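Could you have a look at this structure, given as structure tokens, before my questions?
For this view, one protein chain was removed and the others were kept in their places.
On to chain A.
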Amino acid sequence: MTAQDLDALYQEIILDHYKNPHGKGLRGDGASADTAEVHHVNPTCGDEVTLRVHLSDGADGRVVDDVSYDALGCSISQASASVLHDLVVGKSVDEAMAIHQEFLTLMQGKGTVEPDEDVLEDGIAFAGVAKFPARVKCALLSWMAWKDATARVIGTGGVAGKAGEGDN
């Protein structure tokens, strides 16, 4: 790769999120029924994330109340977790899953997918990462962990009657 490729990979937005990650640190109680915690590892490099999802009931179905995480890894995986937090917290689970799918499509597109800034916001900065197969897994680590954790909450029988019990 050339110096230009390097700049395409390490967009300023990514470096900013890396230096000042949003929503980092585990919050709340991982044990309640509307919460799930997962631990995902990238075995090739050893990057790790422990990620906790907290859902609540909203007017339009379940809502992502919080995504909190502890992560060890490269700038791409750290920045990606930060962007994930920005994009899905406060959204309905359905909306968040749609954003997840959009990000996945972008990352698996080998650099051919034009990202939609209205949907992905800062996430469009990862378009350059999609050209580096070795780094796609870094960008997807926390996203896959989020999807897994969310599926586990939904699978545990839901959050009915638990709304408002909160994030503490």
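A few remarks follow.
To be clear about the criterion, a residue touches a chain if its C-beta (ideal position, glycine included) is under 8 Å from a C-beta of that chain, and two chains touch if they have at least 3 such contacts; residues count from 1.
Definition applied: contacts and distances are computed from a predicted model.
Per its UniProt entry, the chain excluded from the display bears the name "cysteine desulfurase", taken from "Cytochrome c peroxidase", "Sugar ABC transporter permease", "Spore germination protein" or "cysteine desulfurase". Within the full complex, the residue among A:36, A:76, A:93 or A:124 touching the omitted chain is A:76. Among the residues A:1, A:31 or A:59, only A:1 touches the chain that is left out of the figure.
Looking at chain A, the residues touching the absent chain are 1-3, 5-6, 9-10, 15, 44-48, 72-76, 78, 132, 135, 138.
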